[in-house]
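The other protein chains are all here in position, but one chain of the complex has been omitted.
Our next item is chain A:
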């Protein structure tokens, strides 16, 4: 940043602060945010990594065990289940993106009351996951649930979604997809608003329509919206905790645990807190997330440079 020459002259002979104002001010403005962020976010990451090499019950002395926690993880069947469930979450949670696009396309019209429709479709996102979890667990109730009522109408047998070790995770993911789809929908509605009408008209004259038009003309223009939808959905999938805790509390037989939930259970919810072991699980989760964080930052970096 260059200063107009006369301001430079004005500054001479004044106090140190006045002379260095441009260099010092940003740091003064950044100080409180950096302080808070360092104390509560950055330093704890390293503390957790450090803790993962110890055994600690949260009260007594910490004992150094080296990589022992990680070695144990490799043989821990509950860890394996959690890891696989995380993969399922990642894969199926991403369905929110095409589903959101689909609803956005459906709602991208100008009929009376459409604005109200859009906001009501978005509604599930505003509600806390705790409430979403409760509602869906009632929906899945083995005998009285609405799902079984509907299945009964078409002659399908009652199923106990949340009581079935293989189905339960999918049941929870379905509940999570509800608000997440709403989020992706709103991103795409905004994106569709900005689609260049001239390109659409030009493509129409060239005979493009329907799926071809969507795939070759519209979707490329929605790239920024897709990127954000991808980021928030991945983060959401790896953060899944509330729904699991409310709907199944990890059960049945621990089959709906994911890393974030298992970590919490090991570190806090069990008798004899195993903080070190919990920290090791958190580190694994962090490393998975780091792959995505690196990708996100890299994309942002590319964009910054392009400016």
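Rule of thumb we're sticking to: a residue touches a chain if its C-beta (ideal position, glycine included) is under 8 Å from a C-beta of that chain, and two chains touch if they have at least 3 such contacts; residues count from 1.
The criterion applied here is as follows: contacts and distances are computed from a predicted model.
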_Chain excluded from display, named as in UniProt, from "ATP-dependent DNA helicase RecQ", "Class F sortase", "Sugar ABC transporter substrate-binding protein" or "sn-glycerol-3-phosphate transport system permease protein UgpE"_ = "sn-glycerol-3-phosphate transport system permease protein UgpE"
*From A:65, A:96, A:168 or A:186, residue that would touch the chain that is not displayed*: A:186
*Of the residues A:97, A:161 or A:225, which one touches the chain left out of the display?*
A:225
*Missing-chain contacts mapped onto chain A*: 1, 3-4, 6-7, 10, 21-23, 25-27, 29-30, 32-34, 36-37, 39-45, 47-49, 51, 105-106, 108-111, 117, 119-124, 126-132, 134-136, 138-139, 141, 144-146, 149, 178, 183, 186-187, 190-195, 197, 200, 213-214, 217-218, 224-225, 228, 235, 238-239, 241-242, 245-246, 259-260, 263-264, 267-268, 275, 278-279, 281-283, 285-286, 289, 292-293, 296-297, 300-301, 304
